[in-house]
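Just one protein chain is left out here, and the rest sit where they should.
Every chain is named by a letter (A and B) in the order it is written, and numbering of its residues begins at 1.
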Amino acid sequence: MALWAAPDAPAVLGDGARREALRAMLLAWADDELILGHRHSEWTGVAPDIESDVALSSIAQDELGHARLLYEQAAAEGQSPDRLAFGRRPEAFRNATLVERENGDWASTIVRIWLYDHADAARLAVLADSPLGSFAALARTLGREEKYHRLFADAWLERLARAGDDSRGRVQAALDALWREALAVFEPSPGEEALLAAGALVAGAAEQAVRWASAVVPRLEALGLRVPPERDVPVGGGRSGRHTPALAALLDEMTSVSRSDPEARW
Amino acid sequence: MNLAEITPGADHVFAVFRQETKADTHVHVGDVHAPDAEMALVLAKEQFARRDPCVNLWVVRYADIAATPYGDADMLEPSTDKSYRFGGSYREQQRVYRRR
Partner (left out) sequence: MTVSPDAADDPEQLAAFEARLAAGDRVEAGEWMPARYRAECLRLIQMHANSELMGALPEREWIPRAPTLARKMALVAKVQDEIGHAQLLYRVAEDLGKPRARMIEELVAGASKFHNVFHYPAETWADVAIIQVFVDGAAMQTQGSLRSCSYAPYARVLKRICYEEDFHIRLGLDTFRALAEGTAAQRAMLQDALDRWWQPIMHFFGPRDQASPHLETMIRWRIKVKTNDELRQQFLRQFVPVIQEYGLRVPDPELRWDEAAGQYRYAEPDWEEFRRVTRGEGPRTKARLALRQHYHAQHRWVREAVARWHLAA
């Protein structure tokens, strides 16, 4: 059942504008999970060691599963998760540009997982406090799997950051390249003010970003890493549909079989 | 003997023990290669508990595992009558319980 059809929804959400705002937020979140899950799945079979390969594959499956759950919630009448995932052009996607970048090397991959999954934790913590009961329950469900993602990312980041100059240098370079796009995970979805005003959301994206930064910066510094200058200026646009060429290339590949016959069942 | 005598690089091979529910003991389900115990736990979860129920995991470095040699299997099996350890060789209980 869609969240806005839940029994407590009218009391919390009220009108159509707020329901649209909720749908937009869920769609953006679903897009984040789909695109990142797709990027993680590209490591299947070629990660640095066999055990990490298996672990990252599970994380990929989790993110794809989260995307499906969130698309189910965001879907309008007659839309299915598959149609949302496979049937839209790049400019209709609302993921943060952080997740659409190509994988790069293992340092880049670990840093992205680390930044994103800690951001996701900040987002989930706020949503788990929503007075909209079904929304809060969804956030708590997703949060349980995300805990493992952070464990994996924390373990790898620590070891790479502290294993010597070469690996720390690569981690630092990845951090320099990705920090500002990570900040843009917290670009608000359109209509967020309405959700805040309705009390459906207890803290907005800006507040979530502050909580995220205050959690991650000390941890990075404790590992001997430097947060880049201009640390407060996000580089993004994803939430408004402005994407890099990487997303178009990704979607072109991702939809190549489904597009070969959109009416076929697979 | 020590299992490091069999397993190359036993310092970074970890035996994984999975506890399915709190009614169960931890059971050896396989091993992972890992740089240290903390990472071994993280990696063990997906290699050995992604399909099976699990409430707890242990990991133990192979270099720390002492084992009996298989050549001693004959010693591990009793060769003289030990029926005195088994209830079935005492018949009084059957007789008395039948009386009730």
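Note that a residue touches a chain if its C-beta (ideal position, glycine included) is under 8 Å from a C-beta of that chain, and two chains touch if they have at least 3 such contacts.
Everything numeric here is computed off the predicted structure, so don't read it as measured data.
Contact between chain B and the absent chain runs through residues 1, 5-9, 11-13, 30-33, 35-36, 47, 67, 69-71. The missing chain lies against chain A, touching residues 38, 41-42, 44-51, 53-54, 57-58, 60-61, 64-65, 67-68, 71, 81-82, 85-86, 105-106, 159-160, 162-164, 166-167, 170, 250, 253-254, 256-258, 260-261, 263-266.
What we mean here is this: only the chains that are shown with their structure count from here on.
Centroids built from CA atoms put chain B at 41 Å from chain A.
Residue ranges on chain A touching chain B, taken from their complex, read 49-52, 54-55, 57-58, 148, 151-152, 155, 159. Listed in rising order, the residues of chain B touching chain A in the complex are 32-35, 38-39, 42-43, 45-47, 50.
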